[in-house]
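Have a look at this one.
One protein chain is absent from this view; the other protein chains keep their places.
What follows is subunit A.
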Amino acid sequence: MNKMPEKILEVKNLKQHFGSIKAVDGISFDVYEGETLGLVGESGCGKSTTGRSIIRLYDITDGEIIFQGKDIHGKKSAKELKQFNKDMQMIFQDPYASLNPRMTAGEIISEGFDIHGMYKNKKERKEKIGTLLESVGLNREHANRYAHEFSGGQRQRIGIARALSLDPSFIIADEPISALDVSIQAQVVNLLRQLQKERGLTYLFIAHDLSMVKYISDRIAVMRRGQIVELGTADDIYNYPVHPYTKSLLSAIPLPDPISEATRTRIPYEHEEVGDDAKSHEVFPGHFVYGTDAQVKQWYKH
């Protein structure tokens, strides 16, 4: 990975505070075209908030989000907003809450067409819905079924088809697999990879499961308490973690092997308070660690 492709998204010093709660407290990262950036962290660390701020579901407190060269949180014309909605889409966590129970699969997938006045011709629309259903591995005939008639994995695929309906270039996947069975998780992740290959999509993949994130991501950002503590390529993060929190997370991944499990020791993480002098250090090219100078030096020695 010597030559990085174009940046599709730049997040600069993003802050999102809800009252006194600092959900996201000054994070910066870039997403390159065609890659998958995994965003991991424990519950409540601000990873979903980051995703929702990027797609404008929340008004940000401070910072800059630049998507395809344009600041997306400034004043925008209706036309620019519509284009933004087409270019960036989201896949949601809960396959039960993310589909309206009063709508059929076809209505859910074509909701974007109504909003953007696309495919007014009935036959054309039906054809497009059918193609979308098939592209996520569902049957064309399922368009008239209601959400409750599908299984969790099938519902999640309807959610994916909805996100694809407007032909976006960038998709934020907000824990798309954490509510699914393990066997179905692999199915959905493989579908996402296949769609990425076919359509040249860029993903921001939010999850709390490092092993699954490693499988799908090119680069990984580890978040904790509203900060990105470590950011690097998936292999670097996995094989050469620097920040003690990343090490602790990695030590918690179980392996399906009783012999190695018997000897596996978890590394507890002890949080050290960092003051204002903490900043992002580039320890290898493209591998960033957040901390004070002394801390990073000490961690790196280990």
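In this text, a contact is a pair of C-beta atoms (placed from the backbone, for glycine too) under 8 Å apart; a residue touches a chain by one contact, two chains touch by 3 or more; residues count from 1.
As a working rule, contacts and distances are computed from a predicted model.
A.B. asks: Between "Ethanolamine utilization protein", "Diguanylate cyclase", "FtsX-like permease family protein" or "N-methylglutamate synthase subunit B", which matches the UniProt record of the unshown chain?
C.D. replies: "Diguanylate cyclase"
A.B. asks: One chain isn't shown here. Among A:Phe92, A:Tyr119 or A:Phe205, which residue touches it?
C.D. replies: A:Phe92
A.B. asks: Which candidate, A:Lys7, A:Arg145 or A:Arg225, sits in contact with the chain we can't see?
C.D. replies: In the complete complex, the chain left out is touched by residue A:Arg145.
A.B. asks: If the hidden chain were put back, which residues of subunit A would touch it?
C.D. replies: 52, 55-57, 81-82, 85-86, 88-90, 92-94, 97-103, 108, 111-112, 114-116, 137-139, 142, 144-146, 149-150, 154, 159, 162, 165-166, 238-239, 241, 247, 250-251, 253, 255, 257, 259-260, 264
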